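Before any comments, here is the structure.
And now, chain A:
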Amino acid sequence: MKKNALLIKNARIIDPANDIDMIGSILIKDGIIQQTGGSITDSAPQIIDATGLVACPGFIDLHCHLREPGFEEKETVASGAAAASRGGFTTICCMPNTNPPLDNAATIDYVNTLAARESGRVTILTVGCITKNREGREITDMSELAGAGCVGFSDDGSPVSSSRIMVLAMLKAASLGLPIIDHCEDLELSHGGQMNDGWVAARLGLKGIPAAAEESIIARDIVLAEMTGAGLHITHVSTGGAVKLIREAKSKGLKITADVTPHHLTLTDERIASNPVKPEESPAFDTLAKVNPPLRSAADVEALIQGINDGTINAIATDHAPHTDEEKLCEFELAASGISGFETAFGVLMTLVHAGKINLNTLIARMTIGPSRVLINRFGRTGTLAAASPADIALLDVNRQWIVDKNNLLSKGKNTPFDGYTLKGTVVATIHRGEIVYRNSSPGIAQ
Partner candidate 1 sequence: MSEKILLNSSDIERVLVRIAHEIVEHNKGARNIAFVGIKTRGVPLAQRLAKIIQTMEQVDIPVGSLDITLYRDDVSSLSFKHVVQQTNVPFDITNKHVILVDDVFYTGRSIRAALDALIDLGRPETIQLAVLIDRGHRELPIRADFVGKNIPTARNEEIKVYVSEVDAVDKVAVMRQEGGKNEHA
Partner candidate 2 sequence: MSMHETKSWPAGQGTMLPASMESWNHKHILDLDDFSREEIDLVFEIADGMVEILARDVKKVPTLRGKTIATMFFEPSTRTRASFELAAKYLGADTVSLDAAKSSVAKGESLIDSLRTLQALQVDTIIIRHPCSGAPYLAAKHLETKIINAGDGCHAHPSQGLLDIYTMRKQLGDLSGRKLVIIGDIMHSRVARSNLWGTRNFDIKVILCAPPALIPYGLKQWTENCGLHHVSIEHDLDTAIEGADIVMPLRLQKERQQSGLISSMREYIRLYQVNDARLSRAKPGAIIMHPGPMNEGIEINHDVAYGKRSLIEQQVTNGVAIRMALLYLIAGGKIR
């Protein structure tokens, strides 16, 4: 299909994959980047004057839940795709804990069919199950899942508790050249746990999930990955101890990567007891801040930021986990875990940039080339603005303030703990394969 050429000019181009941070233009033709640079003289029928905006590769999310099939009341592939576009994402990987789960080629084919309908605005990739029905007992026909196009294997939401099964899965995944993406949780240590095992849990009388529940399984997985030679991706890392384990493993040259979520980088367990925008509700027992792994302590948050800065953590992934209002409007212990994350991710992460904790280029790297490299570039050349790459681009206004209103989310899941927060930094437009697929209705883009 022939598409019109598009020229983005006067943008601050940040492309960490190519070490570019300059004012310049990006020329797009047929959905492909033709040229990126400071002195493009060509014109195009469609021109975006991006003065004052940042242009970077479209964000890549290694970890989200689109809920289809089985939980369409929480999210559909279509509603999730719309939300992702608004968040600046151009490639997202959906987790297999659907109903039925993505543990066979037919179900993956089904999701791929739904994904194809959205391919005009976002590239949706699937993650296949490690074990059948995510029960941790028998590994799936992983080669069949790989054939159906899955980018890796995960029983996300549940760990693979049996070390023997994990060894078998890693051997198989290694032979297919795909990573194991593990949700690391020792279910015995976390049993009945509702939140981080710390002072807030003691105060609220809620059972804690110790950091050790995550770290002990990460330690095991590292040992098993070394033994099997498998690629291991640790998802939604939440503790300082976990960062340390991953850092050590990487220093030994193991094929280990990791991601962390925006909420684990910006919130602590205290958010469950109190909400800065509703100080009168205290203790709040705020189910919107219930997530697994749980929000941790301030020291953990500092360690995660450190991990982002020193490269221990390769990627930021949203763990976008939409739920219905009913699943959150209940007792804390009965509430579903998860945060609807696509649409707030960039604004939330910018608080770290404005606070001077992460620089903008590092942040963009962890949302673009970082996750792209976890995917080993087998699934398209993403996360870069180099010529001949697919034209997946996010246009950002890093200084524009906005107030999160959960009712305005495009996602069906309105479950955000950031409701009412004032954020500084927003996605102005998202371009997928050369098409503008999302545009912020606020002024700022000249045709």
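As a selection rule, all candidates are chains of the complex that A comes from, given by their letters.
The rule is simple: a residue touches a chain if its C-beta (ideal position, glycine included) is under 8 Å from a C-beta of that chain, and two chains touch if they have at least 3 such contacts; residues count from 1.
Note that this is a predicted model, so its numbers are computed, not measured.
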Open item on the list: Out of the listed chains 1 or 2, which is the one touching chain A within the complex?
Closed with: 2
Open item on the list: Which residues of chain A touch candidate 2 once you look at their complex with the stated criterion?
Closed with: 197-208, 210, 281, 283-285, 326, 329-334
